[in-house]
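Of the protein chains in this complex, all but one are displayed in their positions.
What follows is chain A.
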Amino acid sequence: MVNLTQALDITGLTDSGQVREHNEDAIGFDAADGFVVLADGMGGYNAGEVASGIAVEVIAHLLREMLLKNAPERALQAHGQPAAYDMLEHAVRQANASIYGTAQSQPQCAGMGTTVVVGLYFDNRVLVAHVGDSRLYRLRGGALEQITRDHSLLQEQLDSGLITAEEARHSANRNLVTRAVGIDPDVAVDLSEFETQPGDLYLFCSDGLSDMLEDGDIADTLNTLRANLPLAAEQLVQMANDAGGRDNISVVLVGIKRDYPAQSGLWSRLTSWLG
């Protein structure tokens, strides 16, 4: 199996914020396997924590297991797409089944669910799976771009021109998601693939960050502190807290240090003998 620690710099931080007693966000990442999972749970009492916790556990566990058996870049005969597509979709749907099952059997967990954003880095690209309003941003050449589209009422209103971007900043509907993991027996997962370049910086975050800070402030912070990713993550969380910290705040940063092309079959077999 390929180890990506030489190519990826990953750091993560989660904080309950200034208002909430619980932290219903959960994060997980593994630089060697090249994946990040971030989930923002919802539901009464501590059910939100249960949902996001299950999501991160199940997805991380399944990805590790699948990556041991299969190379993510290998094209599958069924549809010609890399195996990574099936891996991510399977992992998120399993998390959905597990949360839904728990919610059905545990009355105190009824109605719980979670957003999720997952990134799997392989072969100089990242495949992103997401459900809900947790986001992935990319900083490239100093410019910050949001590369996931929220599954939220507000995003739908923006898309259909019912609300302007300026009005959206004042909307009371920022917290309403139209899709979540664990609410229904099955879930539709959005998958999208992006080429990565050395020097790219990826930001996974929950809405506790993106609702409290302007994109411009996030970009300034990442540009200024990119030499020290743990400090950059800390600074983002602190800025969200300084702005009120009304929700849980989670941040995972992935810096691309160098190329990580998939090795040919023979070469990877050779190195695995040597390794």
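Here is the rule we use: a contact is a pair of C-beta atoms (placed from the backbone, for glycine too) under 8 Å apart; a residue touches a chain by one contact, two chains touch by 3 or more; residues count from 1.
Following the convention adopted for this analysis, contacts and distances are computed from a predicted model.
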item: Chain left out of the displayed complex - its UniProt protein name, from "FHA domain-containing protein", "Multiple sugar transport system permease protein", "Cytochrome bc1 complex cytochrome b subunit" or "Acetolactate synthase small subunit"; value: "FHA domain-containing protein"
item: Residue among A:104, A:192 or A:228 that touches the chain left out of view; value: A:228
item: Residue, one of A:167, A:193, A:215 or A:259, that touches the chain absent here; value: A:167
item: Which residue of A:16, A:124 or A:157 touches the chain not shown here; value: A:157
item: Those residues of chain A which, in the complete complex, touch the missing chain; value: 19, 40, 42-45, 47, 108, 110-113, 115, 132-133, 152-153, 156-157, 160, 162-164, 167, 170-173, 175-178, 180, 183, 207, 217, 220-221, 224-225, 227-228, 231, 235, 238-239, 242-244, 246-247
